[in-house]
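Attaching a single structure in C-alpha cells format; questions to follow.
For this depiction, one protein chain was excluded, whereas all remaining protein chains were kept in their positions.
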Amino acid sequence: MQLDKVNAILDGKGEEPFDVIEALQDIQETYRYLPEEALYRVSEALGVPLIEVFRLANFYKAFTLEPRGRHLVTVCLGTACHVRGAPRFLDEVLGQLKIQPGQTTEDGAFTIETVNCVGACALAPVVIIDGKYYDHMTPGKLRRLIQAIRKQDEEAPTNA
Amino acid sequence: MPRAENPKALASLQQQLKEKMQAWPLRVTLSSGTCGQASGSLDVLNALKTHINDAGLRDKVHLRVTGCHGFCQHEPLLILEPLNVLYCRVTPADAGEIVSESLVKRNVIERLLFHDPVSGKTVRQEADLPFFAKQDRDLMGQNRVIDPLDIGEYIASGGYSALAKVLTSMSPDEVLDEITSSRLRGRGGGGYPTGRKWEQCRAAPGTEHYVICNADEGDPGAYMDRGLLEGNPHAVLEGMIIGAYAIGSRQGYVYVRNEYPLAVHHTRRAVEQAKEYGLLGEAILGADFSFDVSVVRGGGAFVCGESTALMASLEGKVGEPRAKDVHTVEKGYLDQPTNLNNVETWANVPKIILNGPSWFAAKGTENSKGTKIFALTGQVKNTGLVEVEMGTTLREIIFDIGGGPRNGNTIKAVQTGGPSGGCLPVSQFDLPVDFDALTEAGSMMGSGGMVVMDESACMVDVAKYFLNFLQDESCGKCVPCRVGINRMLEILTDFTEGRGTTEQLDLLEDLAWTVSVGSLCALGKTAPNPVLSTLRYFRNEYESHINDKRCPAGVCRALVHYTIDTEACTQCGACAEACPHDAISNEDEYVINDELCRKCGICQEACPADAIRKA
Partner (left out) sequence: MPKMVTITVDGASIRTPEGTSVLLAALEAGICIPNLCYMPDVTPLGACRVCIVEVVQNGRSKMTASCTLEAEEGMVILAHSEAVLRARRNIVELLLAEAPNSRAIQDLAARVGVERVRYPMRNKDCVLCGRCVRACDEVWQSKSLGFVGRGRNRHVALPFNVRPEFCKRCNACIDLCPMTITPCPGPMTEGAVCGLCASQLTMTENAPDTCVWCELGRGFQCARWQLRGVLDPA
C-alpha cells in the first residue's frame, strides 16, 4: 500500500497530544476507512503504542476498519427523530438494501450508519446522504432517493 | 489588515464598521445554519445572488448569511431591510420575485409572510412573531445580525468591547468577582457556579492553566450549542478570552463534536480572524496578556461530553472518564488545573461584563439567574431554539411559544435533560424551568433539550430508547453501567415484547438504584432517570404492558398487529410493493404474514384505500 498520503498527513503532527486522533480523522476521510498499514505507520511516526492506536480506531464512531461504500446513508435516531418515526424508515432502508447498520452492500454502493442526533431536530426525521441533509423524511421519500442515486450510478459509472 | 493595536483602535474600528454597515441602502439577511442548509438555503442564496446581479443591485444590497435564528420550523428565513419584513420557507423559485417586487419596488409579498395557524393573523416582522413574544433573546438574538464568517459584523455590533473593558480597567480578581456576583451557573447541565469554578481553577497549583469550551453537545434532541457556535462563534471566543485572563491561562481548546462540521468550520475561521485582528494570540489588544485557542473535532462518542472523558480525548486517548474524587479544576488536561465550561456559559460572559452582574442577576429565579436556551422539538407546532428567562413555566414554553400540539393530538409528556433527565406529565407543566424545580419533580433541566410527546408515544418505549442510547454510548469500563444498563434494557425489552412480570418491576427499581450509586461517571449515574421518571408518572403504561400484554399507544411492535381488512381492500398491491420485509403475499387475497411483519407501518402509509388496520 502506498503510504505517501499517510506520510503527508503525518507531516508536522506530533506536537499536540490530540494530533494522533486528528491524523486518524484525516486518514479516514482520505481512504474512507483506516487501513491497517496506515495505523502501523501512525504508531511509528507519532510514537503512540500500537495498541493505543488500535484502541482509538475501535472506540470512536467516526472511524471504520472496513472500507465504506461509495454512498454513506446516515439515519438520525435522536429523540426528536425517534418520536417522529425514525425507526420506521431505518427499517425501510435496511429492508431495501438488505444490510444491517454499519454494513455495506455487496456491490460496495451503500453503507448504512445510524447516528444519535445531528442537531437538526426541528427538521426531524433527518437522513444524511453523502454529507447532504434531508429533512422531514418519510420511508417513501427515502426509497425514491436511494433509487435515484442507484440510477445515477448506473448512468455515469464512478471512477475507481 | 485592520489589526486593533489597543482598545482605542478597536473602538474606532467598531465605529468605522458600524458606519459602513449602515451605509448600505438595502440589506438582505438569509438564515443558513445547518437547519437552513438542510432546507435548501444555499440554493436560495445562489438564486438571490443571480437575481441581484441581474438587477444591477450588487453594489446596493448587503446580502448577509447568518446562522440559526431559532425559528427552525420555517427555514429558510429571509429578512429584508429597511422594508423590515420576514419571509418564511423561501425557495430558489421565489428569488426573482423577491428581488423585483420587494427589493426594487418595496412591495411586500403576502404569501411569503408567516401565517400564524393559532391566531390566523399574518405577521410582517420577525419581532412580531408569536414564537418570539415570550422569549428573552439575549444570546440568540445576536444570531440574527451577525455573519459568523465575518468578524467585522461582530465588531460592528459591539463585539469585543467587553474584552477591551476587561483589559483596560479590570484586574483578574475583579473579573472573577463580577462573574461570581452575577451568579451565573454552568449551562451544560451541571449548573455549577461559574465564578466559583474559575476561582478554584485559578487557585490550583500547576505549571499551565487550561481553559476548555465543551461543544460536544451529545444529548439527542438538543442543539442549542450548535446554534450558538455556528451563528456567533465570536461571543464564545470572547467569553473564553475573558475567562483565560481571569484564570491565568495561556492556552484554550474548543472541543466540538464530530457531527457538527459547520460549527467546526465557523469556529476555526473565527479563531483565524480574531488572531488577524489582534484579539487572540500574542499581546491581545496590546496588553500584557497572550492566549491562544485550538479547535479540535471529536471522534464520535457521546461520553466525551463528560469532562474527564473530554480531556482524555484531548490527550489523544479513548474517551474513558475517571473518578472525580479530585476535580478537573485541580487536575484536568495533562494533569494541570483546567477550567471547562459549556458553550452557552462562555457566551454569557461578555454581556455580564458589559452590562454588569446585577443586570444578569435581575433575571430568573432565586437560584437560577439569567436566560436559558432550549431546543424545543417533537410534537409541537413551532419547533426551534427558544431562549427564555429562567423560571418560565413548561406550559408557557410548550403552548405559548411552541404553539401547542402538532397534528391536533393531545400532548402527554415532555422529556427534558436528555438521557440524564426524565419525562414529566402535563400535570407538572406549571413548574418553572430552572436548575432546581424540575429536579425535585424527578427530571432535570439539563443542557436544554426539550422533546414534547403526544399520545402517539409509548412511555415504556421512550425509557427503552434512552437505555438503548446509553448502552451504545457507554465507555464500558465499569460494571454497573456496562452490565447494569444492559440488564435494565433486557427487562424493558421483556416488557415491550409481552414477557414482563411484576417481579421485574421490583428488580428494575433495585437495579436502577445500584446503577445510580455504583457507576463511575455521570453517564451511568443518571442512566436510570428516564426509567425512574416514567415509572413514577406513567406506571399505568408499564402495568398495561406487563399485565394486559398491551401497548396503549400502539408503538411496541410485538404487541401490535397489522391486518388487512379484506372488504376495504381494492387488491391494488401497493402494500406488498412497499413492504421492506416481503411480509405481504397474495394468494386469493392480500394477507400480512405476522411472523415476517416487523410492524413498521409502511404498508398502512402506502394503502390508498385505508384498508390496513393496526390492533
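As written, the chain order gives the labels A and B, with residue 1 at the start of each chain.
Following the convention adopted for this analysis, a contact is a pair of C-beta atoms (placed from the backbone, for glycine too) under 8 Å apart; a residue touches a chain by one contact, two chains touch by 3 or more.
Small disclaimer: the values here were computed from a predicted structure and weren't measured.
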May I ask which residue of A:Phe18, A:Phe59, A:Phe110 or A:Tyr133 touches the chain that does not appear here? A:Phe59
Omitted-chain contact residue, chosen from B:Ser181, B:Thr514, B:Thr563 or B:Gln604: B:Thr514
For the full complex, which residue in B:Ala203, B:Val326 or B:Ala362 touches the chain that was left out? B:Val326
Residues of subunit B touching the missing chain are 301, 318, 322-323, 325-326, 471-480, 482-484, 486-487, 490, 507, 510-511, 513-514, 517-520
Subunit A residues touching the omitted chain (full complex): 36, 39, 49-55, 58-59
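Please note the rule applied: only the chains that are shown with their structure count from here on.
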Subunit A residues within the subunit B interface of the complex: 16-22, 24-25, 48, 52, 55-56, 59-63, 77-84, 87-89, 91-96, 115-124, 126, 133-135, 138-140
Of subunit B, residues touching subunit A in the complex: 34-35, 37-39, 72-73, 75, 217-223, 226, 258-260, 294, 296-302, 313-319, 334, 375, 377-379, 383-384, 415, 418, 449, 451, 453, 457, 462, 465-466, 469, 472-473, 578-581, 598, 600-602, 605-606
